[in-house]
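Take a look at the following structure, please.
As you look at this complex, bear in mind that one protein chain is not there, while each of the others sits in place.
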C-alpha cells in the first residue's frame, strides 16, 4: 500500500494542473483600464481597485452574521444585540482586521443611540453599529523565557485608532483568580489539580496556592509532547478572549483569521483529532447556555488570502508589531501544517480555498454528548473507550476506580490527546519514574475547575452516567449573570 | 555611476527585516551583468553571464546581507513560499518573477506573510 514520498516543491507530476500566475493580460480586471499591480488567485487588480475589492469581501462575510437571525444576503438593518470584541495579536491578519473594522464601522460615526432593536430599525449609517468596541490582546511571553513583552507596542497600535477600548491580558491569567472574578467567575473554594501522568487524568484537590505564572509553567512543562504547547496556548488564549467577550457584553467577537490561516487551522484541527469541531473552527456561538447572550465568533477575513492581507498592510502602511513566532510553534502540529500548506499552495494555488470549501460541506456525525470543560467546544463522549479499543495500553481493564474523580470524561478527544499523547522525542518513561509525586500535580485553568465541580454536583444529584448535561445548566461558577 | 553598474533600492517588510540586521531599507549598487549560475562570490571572468535579475538579487542578498536563518528567506533557489516580492510597487508575478531584469533605480520590496497571525 505504500507509496514513496515526493518532495512537494520538486515534483511536477500530479493530477492537479499547474497554471500560470495570471490570466491573459496584465490589465486590472475591475476597471479594465489600469495596469495591474497585484495578482490574487489569477485575477489581476490595480492598486485603486484592490482596496474596494478587499473591503467588499470583508463586509460580505461579516455582515450576514451580525443580526441574531440572519435575514438573507441583502440585509438592511444591522442591530447586533451587544458590543464588539476584536481579538488582536499584532500579527498580519488581526492588524488588517483592526483597520478594516475601524474604517468600516467606527471612524467618523456617532455614538450609537441606545434604543433596542425593535425600535431602532433604521441603522443610520452615521451611527456606530456596535455601541462599544473592545480590542483584546493576550500576551504569551510568560510562557517562553526569552520572549519580549509586546503589550506596549500593541497598545500603541490600538490607541492610534479612536473609538477602541484596549483590554490587555496575559496568558497566565487563565490561572489567576483575580482575572476569573473580574470576568464574573465565582471565587473558587480551592482549585483543582490533575495528575497528568495517567490517561484517566485523576483529579486532586489543590494542595498549595501558587502564582498564576508558576501555575502556567507547571502546566506547560507537564505536557507530554512539545506539540502540545502551541495547541495549549491557543486554547488558553481563546478561552481568555471568550470570557472577556462575555464580560464586555459583546455579542460579536472577531478573529483576523484569513483564508490561508483558516485552511491551516482546519487541517491542523483534523490532524489533532478535532474533526468534530470543523464547524466551530469557522464560526461558533459560545456560552449561550442558560438563556444567556451567546458570543458569536466570526472570522470576517475568511475569504481573503494571506497575500491580500500583506498587500493591504503594506500599501496602507500598517505597522505589524506581533511578528515574532512562538519559539516552539514550528514544532507544533499547527507549525508543521502551516509550512506544508504554504509550500503546497505555491504549486497548487487553489489548495487553501479547496480545503475551506471541503470543510464547509462537512457536518458532525453525531449530536454532541456535551461541552468539553477545557476548550468549551461540543464534544463526543466515550473518548477513552475508543482509545483503549484502538491501542491497548494495559493488559488489565482501566485502573481508575469509579470513586476517583477524573478529568478524562469531561474532555473532548483533542484536549484529552493534547494532555496525554506522548512525543517520540521525550522518553516514554513509566508513569512513576518521571518527576516526584508533586511534580505530577498540574493546576488547571480556572474555568475547568468551575465546570467540573458543577458537573460533579449534577452527577451526584442525578446519578447520571452521561458525559455531560446540556440542559438545565446552572451557571458555571458565575456569581451573577452579566 | 558607470554604465555597467545598476543602482537599486531594496526594502524588507512583514518581519523579514529581522533577518537582515533589522534594517528595512538597503541601497545597493550591483553589476549590470552577473554570473548566469547566480554565484555571488568573486569569480573568474570567463564565466557565462546574464543581465542582473531578481533571481541573482535573491542570491546576492542571502550571501551578502542576510544575517541569520537563510532557510526563512530562501528555499529551492528562490524565495521561500509565503514571501511576496514587489517590483516598483507591482507584484513580481506580473513581471516575470525571478527572470525580471533589474533596471537602474528599481525599487524591490520583499514582504513576509509568515510572521504572526
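Letters are used for the chains, namely A and B, taken in the order the chains are written, and counting of residues starts over at 1 for each.
Just so it is clear, contacts are C-beta pairs under 8 Å (C-beta built on N, C-alpha and C of every residue); 3 or more make two chains touch, one makes a residue touch a chain.
To be clear about the criterion, contacts and distances are computed from a predicted model.
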With one chain of the assembly withheld, which option in "Regulatory protein involved in catabolite repression", "AP complex subunit sigma", "Rab5-like GTPase" or "Cytoplasmic tRNA 2-thiolation protein 1" matches that chain's UniProt protein name?
-> "Cytoplasmic tRNA 2-thiolation protein 1"
Contact set (omitted chain vs shown chains) is A
Thinking of the whole complex, not just what is shown, which of A:275, A:370, A:405 or A:449 touches the missing chain?
-> A:275
Would you indicate which residue among A:232, A:351, A:384 or A:406 is in contact with the undisplayed chain?
-> A:351
Taking the full complex into account, what residues of chain A touch the chain not shown?
-> 1-8, 11-16, 225-227, 266-267, 269-276, 278, 331-333, 336-337, 340, 344, 348, 351, 354-355, 357-359, 361-366, 380, 386, 389-395, 413-414, 417, 421-424, 428, 430
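The rule we apply is simple: only the chains that are shown with their structure count from here on.
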Between chain A and chain B, what is the gap in Å from one C-alpha centre to the other?
-> 36
Contact residues on chain B for chain A in the complex?
-> 13-15, 18, 75-76, 81-82, 84, 86, 89-91, 93-94, 97, 109, 111-117
In the complex of these two chains, what residues of chain A are touching chain B?
-> 9-10, 21-22, 26, 35-39, 44, 47, 89-94, 256-257, 260-261, 306-307, 309-311, 313-314, 320, 322-325, 338, 342-343, 345-346
